[in-house]
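One structure follows; several queries about it will come next.
With one protein chain removed, the remaining protein chains of the complex are shown where they sit.
For subunit A:
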């Protein structure tokens, strides 16, 4: 009941004219970003983050979350109309969304995607509201030892569950952590890793610089190379008759959408998993439990609904550990975390005590964002069809300019702009060589916390390394981390040494 009262207070914040406007603006921007092939929620948040200085910090976070939400809805649009996933999270939507479009049912597929996203988003926001307070209460008992163990656990999920090459994943985690130590040592205050004695490195490497480089410039270069020819847009018209047919069809799929929502929410909470695997899993479950599994892949509307509920639920799920524990569940939430820290809103259990207005305003804004997204998504379908015809060369030029200026704005140093360009090229090459980028960004964001909690614990315990396993909570996290770490080894030995290469995120 207390939660309900807090949520009601939250609505007072999120329904203020400014925040309502921000949600609508964010969702619309997110829908367009998500709909553009190659650009997803993580790219959108990275590129837009520097522009959010224009509003107060709490509204800025609401704006970024609305973009995140909108992009999750929008990803389906290009999956259906172009047959190219708008973001990796919408890959599974192409399986049945594209065939539906080719059969002239693009409008129906788009409505199904929007409604499914709404259902997934809403169920998961309710779950989020229920879990947030207990989890934050649990996290209140955390000391530095638990914080360290939890961060370690977050990284080992990439090794155990990430599905990417294990050695390459570890390289990227270490690289991110080492880059996070650039600047001044947290404990002694002495400068370290000041490359080439450049003054710019004394301030450290901002997560924003890495994110804009890798997800802005790097993504554009990658898309530039992989998109040889302009794809053709399937026309889609939305009539009230189709809208009615869409809703009736959705009404028969509560089981599929419910499974997708719960699955997405819990898979989304894991740092290494997230929306892409969640949507693929939901698709798989929908097909295997269906009465006519052979119709999947040939334009079954359930094949659109299942992944779309799951990927939206996963995006909410990944917000939960970020907000309550300060450990992001996806690269996009890692950026949100970095943004919140930048604005002095340190995520974690204390945020629920010190800034309840902000926390509940944000949570309630997820409800409004969902309503806004489904309405705007369906209403603006003709506009998306038009926008998808935008030549890629125009989009690229504008995104690159935004990356340059957006990278310059927060610190106002050309040093950062050069770093962005460097990270962009490096990120592009690493991605081509199948190095996963999500752990790199997560490591840079979590690195300072990891080092600080590790050294704080050891100082408090006079150098006793066993301190990490003497406390029950931290010991549990470490044991889980060890389990995830040996998981790939066990898989490797079981297969008799055959190496498996799973698709990268």
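Annotations
Everything below uses one rule, namely that contacts are C-beta pairs under 8 Å (C-beta built on N, C-alpha and C of every residue); 3 or more make two chains touch, one makes a residue touch a chain; residues count from 1.
Operating definition for what follows: contacts and distances are computed from a predicted model.
The listed options are "Tripartite tricarboxylate transporter TctB family protein", "3-oxoacid CoA-transferase subunit B", "Alpha-E domain-containing protein" or "Nitrate reductase subunit beta", and the UniProt record of the chain not shown names that protein "Tripartite tricarboxylate transporter TctB family protein".
Considering the whole complex, the residue from A:190, A:239 or A:292 that touches the absent chain is A:190. Among A:171, A:203, A:243 or A:285, only A:171 touches the chain that is left out of the view. Across the entire complex, the residue among A:353, A:405 or A:489 in touch with the chain not shown is A:405.
Contact between subunit A and the absent chain runs through residues 51, 53-54, 165, 167-168, 170-171, 174-175, 177-178, 181, 185, 187-188, 190, 192-195, 217, 220-221, 224-226, 228, 391, 393-394, 396-398, 400-401, 404-405, 408-409, 412, 414, 417-418, 421, 424-425, 428-430, 432-433, 435, 451, 454-455, 457-459, 461-464.
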